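So that we are looking at the same thing, I have put the structure below in structure tokens.
Here the complex is missing a single protein chain, while all its other protein chains stay put.
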């Protein structure tokens, strides 16, 4: 008779458990329904019309309203946590994120990650792991993929360092590499119903937009959100997991909150199609009032009728002056929570 | 290069921006699903059987269970906030609210408001705007409409006062003007499944019912609810928006809470078909234990088989003695949160 078993629970992977080329099939596929949309709207002030109305989506050439792009991202990401970030010290970055196919009610998502980079740190205690994660639907089509790199602890400090492989990643996805959903057509776009009159042509490079609104976040909300994406990292849920008794808010909650707040000024930045990079600059705790501002970084045409691409910096803050980002030392100001660089599609 | 842009965000309309006869098409249509029903039941102790069970709804002649009437109201109302009440000082009243068609899963709602009244206040700084708001479905059928009037700030105090137009509004919708859903039939009504044996005939004019139960409300809950209806008024979400750092609970949250509490004693007041008037007597904050009582104001027959109409006063309070409403000065007592006058349909 076995008295107890630590071996049945998941201890997570350590740095020496990753090998270049390994493909990890992540657990717990997930079928999405109308429930996810309603909850997304309850959790965030999300108002982009394409994701709110089947009719609006149809008028833009889609069969119906898809799942919010960031919800798809959170679901795909959440599945990787038990295999990639359970023993992570830090989430270092994102790159080359692309949404390839809209996700619709009834679709089932799963994730897999390929190890594409490894670099042991000079202290010999940790290392950096790069993975390319793919979200797949029930037909094994890739609905999105992105690269993430994290700093992971070693289990055994004597384990030999692997050969260093640092993947070459583009800083910015080239516009021609963005996937515009099949059939997307903004030539009959209804600006009244979308909420703002500003077209792609109305945004200037370098233009900055203060999104004005703020939302003070509560413990119950970020935990509901994080569980919804089946992300089970302890630090988000368990007040005994961190020395100071706080629960760290999942970075993705801040991303979705900031994106939803950006409706006010960017209501027509309908679909997110590329994630060039992102930094969770400072941790966010319950009680914080999240605000957001954006900067237009680039613009490009797409082959789709009436559809332009706009590259935006989305910054979430806990207050302070709008448009302030980094101090004289080049470091993020303490009130900056998020600095995200993404491509969206907008009516020309 | 444009450095920053305040012009991209919505500053809202001021008093002088409204013209009699203007029709404002509000933004962000919304397709409803089973998610909204589940969330409504999670947010409120909602138990009216017609809205909980497809089978019960079928036995009453409907194709399936509709969206709660108040959820439809909140969705239609929420869309008007950016255009009507962003610069409102006060929500002064409701009248002539009628539900014309049940809303079902898959329906897409949008709203439009017609300016039907304008009256500048004697102080020259504010004015009252009356709008008739219509909620429309994807077939452009009106699913509900109501009149609301709000006090709105002037942007430019020197703007000339418009000609005063005060719409004539009925105090109470006449029973023959209520829309009974096509096919509604309560002759096979199952009182066991509905939860109470009391029929239309069992309620006497002037009868008052203490609904007994109470719910203590939390910040996370009212924010989830208010976002769900895509109502983005700052005061509900942002602790920095009001000098005292509190978040004001959306009045509609109190309406839905009180209506759900009224199940205990009015389980058979199934469908809300008319809103005669309503006052948010005092603000409601998180931590309040909401209670409710009702008074039977009127009763009427309808043409539909087995279906009677009952006119009810629904009062939500934060405590105090049941049935207390106003003080000797004719003003609402401080514990009164809501005084609502509505018509519901009940089995005879």
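By letter and in written order, the chains are A and B; residue numbering begins at 1 in each of them.
Keep in mind that, in the parts below, a contact is a pair of C-beta atoms (placed from the backbone, for glycine too) under 8 Å apart; a residue touches a chain by one contact, two chains touch by 3 or more.
Note that this is a predicted model, so its numbers are computed, not measured.
A.B. asks: Any idea which of B:151, B:184, B:209 or B:248 touches the chain not displayed?
C.D. replies: If we include the chain that is not displayed, B:209 is the one touching it.
A.B. asks: Based on the whole complex, identify which of B:31, B:65, B:80 or B:232 touches the chain you can't see.
C.D. replies: Result: among the candidates, B:65 touches the missing chain.
A.B. asks: Of the listed residues A:22, A:238, A:301 or A:321, which contacts the missing chain in the full complex?
C.D. replies: A:238
A.B. asks: Write down which of B:17, B:36 or B:107 is the residue touching the left-out chain.
C.D. replies: B:36
A.B. asks: Counting contacts across the full complex, list the positions on chain B that touch the omitted chain.
C.D. replies: Those residues of chain B that touch the unshown chain are 33-39, 41-47, 49, 52-56, 64-65, 105, 192-196, 198, 202, 204-216, 218-221, 224, 264-267, 289, 319, 322-323.
A.B. asks: Can you list, in ascending order, the chain A residues touching the missing chain?
C.D. replies: Considering the whole complex, chain A reaches the absent chain at 1-6, 8-10, 25, 27-31, 33-36, 38-39, 82, 105-106, 108, 110, 138, 218-221, 223-225, 227-228, 230, 232, 234, 237-241, 247.
To be clear about the criterion, only the chains that are shown with their structure count from here on.
A.B. asks: Could you say what rotation angle superposes chain A on its sequence twin chain B, using C-alpha positions and rounding to the nearest 5°?
C.D. replies: It is a rotation of 120 degrees, to the nearest 5.
A.B. asks: Give, as an integer number of Å, the spacing between the C-alpha centres of chain B and chain A.
C.D. replies: Distance between chain centres, rounded to whole Å: 36 Å.
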